[in-house]
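For this view, one protein chain was removed and the others were kept in their places.
A, B and C are the chain letters, set down in written order, and residue numbers restart from 1 in every chain.
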């Protein structure tokens, strides 16, 4: 199963609403189950450097089927996945990327959000992912 | 002046409507005046290879402030811009990318469309750009 | 629908059998519907440069859902897709890549073959793809 554009747009709308609610500006990327970009939105005046980061977060979450921050815990110096970020053309392993599941619990894609603290990035990403039921 | 997300979403909506009208499936990218990605949409079942091409077309149009097809005329063997496609991480110089201007005629961004013949790609891109007045 | 490893291995076995039958040495790559590598085989003494080419052919065929040679007809100087090869991290647009369909006619992946003339590359790729029913 792959996320549809209609679903991806709903995910982005939900993420934008959450970003507005918590008064922040985000870049929001949605990829499909094959890690291909489906939809993207850069909120006005959000960080330009986060355009790429949001896409890398979305891909990283789907690459390993877990929130990006979980990978970051293992990729620290001395950790079991130290410097995994050098793979796949560049990973981002701090919070802000989560997989998107459908009502059956199947992974259909992932969302990556970047533009603020990683805590806020994650909150907005989760709000986007949770909008798919 | 830079295109806003609201404007970019209107451009994508207009391009999607035109794509649906002419019965085709497109990838549609909008970049700002600084060539940074603002919004993107991959219509269900559109070519996966056109995700990258649509973004490269949008950037190419803004890089040189002209429709991508105009650059392609000059990048042919023997032409004055032969193989310019090697620059900027890869240009796409066939039709489907056009700049977006505001009501004052200022360039505020560009749209790139890919997914069908270059003639149809250009038609859909122009429809998107023309939606901004 | 995505190709399974079992199916991909059957595709490679069929391609290798065809390569042996026509007395040539090939590199054979199979990607899934999302263009991710599923299986690969480098026949002993086959060209080393074709390891990458076979993978790029498989991806190119799936990117545009057509045999790679069809794209190459359009990407020539003066053609409508001139220099499309600069996209997607590098395309290969001469023959040797074809999509793989299941019994229902759904595209589930693609095969790319490289190691000999493009005619032979295509013959071997087609034999691989045809092994899936």
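The working rule: a contact is a pair of C-beta atoms (placed from the backbone, for glycine too) under 8 Å apart; a residue touches a chain by one contact, two chains touch by 3 or more.
Predicted, not measured: the structure shown is a model, and the values here were computed from it.
Put simply, the hidden chain is in touch with A, C once you look at the whole complex. The hidden chain makes contact, of the residues C:10, C:41 or C:107, with C:41. Per the touch definition above, the residue from A:20, A:87 or A:117 contacting the chain not shown is A:87. Counting over the whole complex, subunit A has residues 34-35, 59-60, 62-65, 77-78, 80-84, 86-89, 91 touching the chain that is not drawn.
In the full complex, the hidden chain is touched by subunit C at residues 4-5, 9, 32, 34, 36-44, 48, 51.
Everything below uses one rule, namely that only the chains that are shown with their structure count from here on.
For the pair subunit A and subunit B, the distance between C-alpha centroids works out to 25 Å.
As a whole-number value, the distance joining the C-alpha centres of subunit A and subunit C reads 31 Å. For subunit B, the set of residues that touch two or more other chains comprises 48.
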